[in-house]
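For this depiction, one protein chain was excluded, whereas all remaining protein chains were kept in their positions.
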Amino acid sequence: MNLNYSDEQNMLREQVLKFCETNYDFIDREKILDSDSGFSIDNWKQFAELGWLAVPFKEDNGGFNFGPIELTVLFEEFGKALVVEPYLSSVVMSGTILEGSNHPDKTSIIESIISGEHHVSTAYAEVNIGYNFLDCITTVTKNGESYNLNGSKSLVLNAINADQFIVLASYDNAPALVIINASDEGLSVQSFKTLDGQTCGELTFENVSFSSESILALGEEAESLFNKMLDISILCISAEAVGAMTSSYMKTVQYTKEREQFAQPISNFQVLQHRMVDMFIETELTKSLMIKATLQLDSGDPEATKTISALKVQVGKAGRLVGQHAVQLHGGMGVSNEMSIGHYLKRFTAIDSMFGNTQYHINKYQS
Amino acid sequence: MNLNYSDEQNMLREQVLKFCETNYDFIDREKILDSDSGFSIDNWKQFAELGWLAVPFKEDNGGFNFGPIELTVLFEEFGKALVVEPYLSSVVMSGTILEGSNHPDKTSIIESIISGEHHVSTAYAEVNIGYNFLDCITTVTKNGESYNLNGSKSLVLNAINADQFIVLASYDNAPALVIINASDEGLSVQSFKTLDGQTCGELTFENVSFSSESILALGEEAESLFNKMLDISILCISAEAVGAMTSSYMKTVQYTKEREQFAQPISNFQVLQHRMVDMFIETELTKSLMIKATLQLDSGDPEATKTISALKVQVGKAGRLVGQHAVQLHGGMGVSNEMSIGHYLKRFTAIDSMFGNTQYHINKYQS
Amino acid sequence: MDISFSDQDLQFQEEIRAGLNGSEYPAHVREKRDKGIALSKQDMIDFHKFIHSKGWMGYNWPVEYGGTGWSPVQIYLFLNELALAQCPTILPFGVSMVGPVIYTFGNQEQKDRFLPDILEFNTWWCQGYSEPGSGSDLASLKTKAVLDGDHYIVNGSKTWTTLAQNADWIFCLVRTETTQKKQEGISFLLIDMNSPGIEVKPIITIDGDHEVNSVFFTDVKVPADQLIGEEGKGWTYAKFLLAHERFGIAGVPVVKVQLDKLKNITASYNDADLNRKITELEIDLAALEFTELRTLAAIAEGGHPGAESSILKIRGTEIQQRLTELFVEAAGQYILPYEGPEGFESNRTPAGPEYASSSVAQYLNYRKTSIYGGSNEIQKNIIAKAILGV
Partner (left out) sequence: MDISFSDQDLQFQEEIRAGLNGSEYPAHVREKRDKGIALSKQDMIDFHKFIHSKGWMGYNWPVEYGGTGWSPVQIYLFLNELALAQCPTILPFGVSMVGPVIYTFGNQEQKDRFLPDILEFNTWWCQGYSEPGSGSDLASLKTKAVLDGDHYIVNGSKTWTTLAQNADWIFCLVRTETTQKKQEGISFLLIDMNSPGIEVKPIITIDGDHEVNSVFFTDVKVPADQLIGEEGKGWTYAKFLLAHERFGIAGVPVVKVQLDKLKNITASYNDADLNRKITELEIDLAALEFTELRTLAAIAEGGHPGAESSILKIRGTEIQQRLTELFVEAAGQYILPYEGPEGFESNRTPAGPEYASSSVAQYLNYRKTSIYGGSNEIQKNIIAKAILGV
């Protein structure tokens, strides 16, 4: 048993930390959120130059062949600074599916993702099916030599900037993963800001036509690839949550030491002290489950999916507790949009809602 | 709207309070618990002399024709001193059923209860049916002109001292309430102490024979009478819980003011202060629901049963919180059997378990 | 004991209900509230003018100053009906805050000058208490007022000033003297928001809404006859105002309306766990509601519940916040699209089920309720001291 990060992993962490310190203070972030794309193209270029976009991909596809550990290192640091660049959607979600598929052009698509030039978003959610993503109503039908896609997808991250979409659909009553182009006829995209300052889009498909080559996976293969993508995506946003929790309690400790009321720093009040201790404890417990899930995914342990559900439950509960306490202890400052602390609460709220919320994963863990 | 107790009700409260101060300090109570009967025959005689045993009965039956309000006054004060006399089983439970029945001797039985000479216990619980008391397996069968009772009943309060038992049984697949004598052939009683220092018994019936006169109610009438008894019994133990909560937080406030650690009374510590505030708040909220349920039962409001479930839920949660905090704030003294504070926790635990626990009544409220 | 309201009270309740359902009620306000659309400043004025037209504006004032002279029970029923009819809240700053201070501590000239406009809603008031450095510790305020002839010169700043962007007047606690005890030397001053030297800067809250502001005072000249009562007695007046019975602080009827909405939404969900949480909330709400009635009964008997009303604040805001969490849980992933509110508690993004759009707005908006008006921690300190004596 060894729970130390390697020197290489620690270097990666240092690099991300430094990048965020230099390029991602709260003012920088506000400007990024106000931009048209919703993230910084410059930052994304730097991610590419620093090799971060290559982290999880196999060497065959131009990647570094790193695994879940390195991804959690990246995301924990992203979480501390509330980074909004679409790493989750383009690299983790779409990258995982592409790399697991048999698409003839997958290497070139992945290479263009790694280079930072190309964005692919995965469309998995639909109205009226809740978190049972595989029960989708969007359908692929065969039409001579080609195929048609009809239906709609919801909450597609970074949709407005995506060059391609991977779409989870139903074909012959079985799941299918297909890839289409943003420019394809019959596809329309309506984009929104998300509650935590990212972007997402509603997609509508009217006879979007594609060839058999665009089918990434079918049936059980599609299901297992999709579930693999969910596991690793949940792990990444959980690591992000751990980072965000760490920042939340540390900023709160700092604030209460500086804020004076009744002629003393409010950190002197025992009730507030214990509240911060609770925040610290929840953060540490979440980190524990995050590391456990990381190592189980890394080693291909069949228990990993169950631990992922446990982790998502813990992230949901701890995120709520840490986020709410942080706001409460910041008082009026906590509910001001010009302070970073409320944005952590928003991110925790968003993370809990994604890929199955707390209650969904309690039920999943049980079953 | 008027939420004041009447002068008469306040006098009753004063009387009980005074009685408990004089006869029911913690040492007195310990002696009572160690006695064979498990309660004080002397106290019971005084209850009779003071007229308390006549409180809920109609004037026709020798009672004072008082209602739920007076019962809650009694029980709230009983709760403060953790009174163990079998008022609930003999007067409230059995009294309610007797008075609602058509038994030819009901007046004389009630009169003998009021006089303090006679104890009747109601046997309603069975192993394996949980809180669905009406699904009972104990059965009445017709045998010529008379009837036979077979089966077993569990957790019968004050069984060891009862002269008669009212038994909930099944007759022709419908509920029946019958009354039998403790001396009847075929009846055996095994008695236990309860966790909170009272007594209860396991009853077994082997062809216990009785005449048709002993049938108190059948079918829907039995069901509605039984449910009425449950409502009023839950109200009484809830009022008892309110009294016990009041004592718990007040004793805790007192203790923390006296107990010194780190050269100051521990009541100075803000975390403990807020804990005691939580105890106070929960007590007040419980009292509110208790009064609401009392007045609804008093006025025959059809919503009363729903409020009774809400009350039982609140009593369960608040009792746990108040009882546990009281023990925690008393430190080692809290877990010592020689201090009263831990006995309140036991009583809250017992009360929650009776007539449907918190979770049972959440479900019942919903349905 | 008697749980029911008197026949007169029930008849009163009917009259209020009929009035609120009547044709005089501004239709555009009703429509916007039904649809969850934010009200404009003019909408709010129209609503208050309607209330005044019914003679209800001074619902908690004595007859002598143009109020209704209603009993506590009537006030309770009135506010209850307003909430059940989904009316906006009657803005407290004029009628519930500065008004009672003026008619209790102001001189005749001040009463004549300010009270009629409050009742007619000709003036929109805001509250100048909190300062950047003094939140829970209000007495440490620093905004200074120096007497210069027949004017005070005011310098300093106030913060978390609700709807200052709409206000015509502000009532302020200012420091007129620096003393040993920080509660002394504070005065209560009325200031015209159009005075030169006042600047209002919006504070955007985490739900994206603009409800609160910072107000900056730079050499603002305030006529000395706008001082209420005596110099240095401001703290006494402020405490009077805080102790003034805070009707409706528990927010029970609003929660009831919202809870019904939530139950309608989740009726088809068959989600046992969410249903359990809703039931537990409903039970807690019932306990809170009857606690409020107990307080009301005590007031009706001439009592002055002090710290007990802290229970209503603490548990009321806890329940409100839990309810918003359940809406978020019900909305699931559809809380994600969110472009900030159009105004009060409503998101302008239409993606996903209709109710989803406002759920996260409310969740974020309601975080403030356990902070403002004396944080819940402060409320517990008050109970600990005043009731438990520790």
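Chains here go by letter, A, B and C, matching the order in which they are written, and residues are numbered from 1 within each.
Keep in mind that, in the parts below, a residue touches a chain if its C-beta (ideal position, glycine included) is under 8 Å from a C-beta of that chain, and two chains touch if they have at least 3 such contacts.
Quick caveat: nothing in here was measured; it's all calculated off a predicted structure.
Student: For the chain omitted from this view, which of the shown chains does it touch?
Tutor: Result: the unshown chain touches A, B, C.
Student: Which listed residue (C:Ala18, C:Val63 or C:Ala272) would be found touching the missing chain in the intact complex?
Tutor: Reading the full complex, the residue touching the unseen chain is C:Ala272.
Student: Could you tell which one of A:Thr139, A:Asn227 or A:Ser288 touches the chain left off the display?
Tutor: Touching the chain that is not displayed is residue A:Ser288.
Student: Could you pull out which residues of chain B are in touch with the chain that's been left out?
Tutor: 125, 127, 130-131, 154-155, 190, 192-195, 200, 202, 260-263, 269, 271-272, 320, 324, 327-328, 331-332, 334-338, 342-343, 345-346, 349-350, 353-354, 357, 359, 362-363
Student: Counting contacts across the full complex, list the positions on chain C that touch the omitted chain.
Tutor: 272-273, 276
Student: Touching the hidden chain in the full complex, which residues of chain A are there? Just list them.
Tutor: 1-6, 69, 249, 253, 256-257, 267-268, 270, 273-274, 276-278, 280-281, 284-286, 288-289, 291-292, 294-296, 298-299, 307, 310, 313-314, 362, 365-366
Note that in this section only the chains that are shown with their structure count from here on.
Student: Specify the chain most distant from chain B by Cα centroid.
Tutor: That would be chain A.
Student: Report the inter-centroid distance (CA atoms only) between chain A and chain C in whole Å.
Tutor: Chain centres of chain A and chain C, defined by C-alpha means, are spaced 39 Å apart.
Student: Round to the nearest whole Å and give the separation of the Cα centres of chain A and chain B.
Tutor: 55
Student: At what distance in angstrom does the C-alpha mean of chain C lie from that of chain B?
Tutor: So the centroids are 44 Å from each other.
Student: If I count partner chains per residue in chain A, which residues reach a count of at least 2?
Tutor: 269, 271
Student: What are the residues of chain C that contact at least two other chains?
Tutor: 377, 380
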